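Note that this complex is displayed minus one protein chain, with the remaining chains in position.
A, B and C label the chains in the order they appear, each numbered from 1.
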Amino acid sequence: MTLNNDMTIIVLQKAVSDFRDARDWRQFHSPKNLSMSIAIEAAELMEHFQWLTTSEANSLAEQNPEARQAIVEELADVLIYCFSLADILDCDIAEIMLDKLAKNNAKYPTDQYRGRY
Amino acid sequence: MTLNNDMTIIVLQKAVSDFRDARDWRQFHSPKNLSMSIAIEAAELMEHFQWLTTSEANSLAEQNPEARQAIVEELADVLIYCFSLADILDCDIAEIMLDKLAKNNAKYPTDQYRGRY
Amino acid sequence: MTLNNDMTIIVLQKAVSDFRDARDWRQFHSPKNLSMSIAIEAAELMEHFQWLTTSEANSLAEQNPEARQAIVEELADVLIYCFSLADILDCDIAEIMLDKLAKNNAKYPTDQYRGRY
Partner (left out) sequence: MTLNNDMTIIVLQKAVSDFRDARDWRQFHSPKNLSMSIAIEAAELMEHFQWLTTSEANSLAEQNPEARQAIVEELADVLIYCFSLADILDCDIAEIMLDKLAKNNAKYPTDQYRGRY
């Protein structure tokens, strides 16, 4: 873990919306379009693992720096669109993540779900 | 914007990995499976806007508090899996987002892309 | 293979469009919405294999008749929306599949791609 992860959510949120606003792209960022964009980038991320066995997929990022770079860029694209959607919905990313984790915590008690889905 | 968005990425990252480890779910979190999970949750998010016109989708979250709550929970699920994947790839979320924004900044000069994709 | 697979595409295409028209749902079937629907049903199909290893996924349909039934129903949903999209684009399913196979045939010569992607 590096220093950057000490960055606050609000700083990243602003970087994402500044990028969008510098191009006047807010007009394209309807929630319908952004939900499609998240799904499209998620599929591009998935594409890297499409034909690999689980163990090949596990070692891909470790052993192949170029593949790793491509994978983290796709992950970044998903995150950027998620932050864009949070922005237009005016919701607080930290709050919705913590709320959902709390809800999941109640739904999946650790003693019943340890080691199994 | 609220106080929570001042939370650092590292705090959220830890909340996500603690949830996973309390259930011993690290074993299921291969990059292949997590990329599928991100795509599955993205589709559940998209489902809320599937049959709506753009303008109906725009007003859905504003006018229907229950729909808004369901939408932000799906968005939170996508984010939680993104953080989970970043964790097993040992990558820095702030860094990869800022790097990708810088790359996109060079790829889409503001004077050429203002108001159009 | 059973007798049903001797059914012509045109008969299935008509069954799909009759179902839609009996409910006056043509108005919702824009290509944008149908492409989302195909992706959403594809994700529901994927959900059955999300946490399974490749070998668990391989045996799931064989060993678990209920899971098999659920899986083929999701596959049917994807196909139904694909036929719906072909209908509104007024394209011939057999033709586009055979054309794409011919194109792929030229792109992936058998001597170069045997046993590897």
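By definition in this document, a residue touches a chain if its C-beta (ideal position, glycine included) is under 8 Å from a C-beta of that chain, and two chains touch if they have at least 3 such contacts.
Source: prediction; values computed, not measured.
Undergrad: Can you pull out the displayed chains that the omitted chain is in contact with?
TA: Among the chains that are shown, those touched by the missing chain are A, B, C.
Undergrad: Go through chain A and note every residue touching the omitted chain.
TA: Spelled out for chain A, the touching residues are 28, 33, 36-37, 39-40, 42-44, 46-47, 49-51.
Undergrad: Name every residue on chain B in touch with the hidden partner chain.
TA: Touch with the absent chain occurs at residues 36, 39, 43, 51, 53-54, 117.
Undergrad: Touching the missing chain, which residues of chain C?
TA: So the residues of chain C touching the missing chain come out as 1-2, 4-13, 15-16, 19, 22-25, 27-28, 30-33, 35-36, 38-39, 42-43, 45-46, 48-49, 52, 54, 57-58, 60-61, 68, 71-73, 75-80, 82-83, 85-86, 89, 91-101, 103-105, 108, 110, 113-115, 117.
Here is the rule we use: only the chains that are shown with their structure count from here on.
Undergrad: In angstrom, rounded to a whole number, how far apart do the mean CA points of chain B and chain C lie?
TA: Here chain B and chain C have centroids separated by 28 Å.
Undergrad: Please tell me the distance, in whole Å, between the geometric centres of chain A and chain B computed from their C-alpha atoms.
TA: Taking the mean C-alpha position of each chain, the two centres sit 4 Å apart.
Undergrad: Taking each residue of chain A in turn, which ones touch at least two of the other chains?
TA: Residues 36, 39, 43, 54, 117.
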